[in-house]
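Only one protein chain is missing from this complex, and each of the others stays in its spot.
Right, chain A next:
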Amino acid sequence: MRYQILITGFGGQGAVFLVKLLSIASSLKGYNCIGTENHGMSQRGGSVSCGIKIGDFYSPNIDENSADLIIALEKDEALRYIHFLNQKDGVLVVNSDDKFDKIKQKHIKFDAFAKAKNGDFDIGGLNVYMLGVAMKNVENFPFSFDEIARSLEIFNPKVSSKNTQILRLAMEEK
């Protein structure tokens, strides 16, 4: 098992949250994992990328042309880091409206901002929503709904039911 996920977005969107969540899921499944987080200069609104490598790796960093999956919480941040995607088989899941640039890499786009504006879920849950979009659409995603729901529970039982609901909402989207 070797699977590399890069999360991109801007400061305040909760990219680090997803890395922590996925590391819990990995350990529940008995996979090794190593990831990096972003701290420091990137204040609210600054560009953020962090990742997790699931399986047997040594280095914490995801290299160019290597990510199996990029979850982009915002469209510009998808393009900024697109060269980290495995250009042949990698998949990009991006939060974007119709105006996403034409790219040759495999991608799935979904306008989660519009959903949040519409009041379908709280904007604070955007990261979990996009994770749900990825889980639904990416064939070889390494974790099931139950495994992620269980990880949410372990991470923070206080808000896990709300987050699980958002996850389910995303996965039930047609």
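Keep this in mind: a residue touches a chain if its C-beta (ideal position, glycine included) is under 8 Å from a C-beta of that chain, and two chains touch if they have at least 3 such contacts; residues count from 1.
To be clear about the criterion, contacts and distances are computed from a predicted model.
Peer 1: Pick, from "Bb3-type cytochrome oxidase subunit IV", "ABC transporter permease", "RNA polymerase sigma-70 factor (ECF subfamily)" or "Indolepyruvate oxidoreductase subunit IorA", the protein name that UniProt gives for the chain of this complex that is not shown.
Peer 2: Looking only at the record, the undisplayed chain corresponds to "Indolepyruvate oxidoreductase subunit IorA".
Peer 1: If I consider the whole complex, including the chain that's not displayed, which of A:5, A:19, A:93 or A:135 touches that chain?
Peer 2: Within the whole complex, the residue contacting the unshown chain is A:19.
Peer 1: Residue-wise, where is chain A in contact with the chain that is not depicted?
Peer 2: Against the left-out chain, chain A lists 10-12, 19-20, 23-24, 26-27, 32-47, 52, 57-61, 63-66, 76, 79-80, 82-85, 87, 101, 103, 113, 116, 123.
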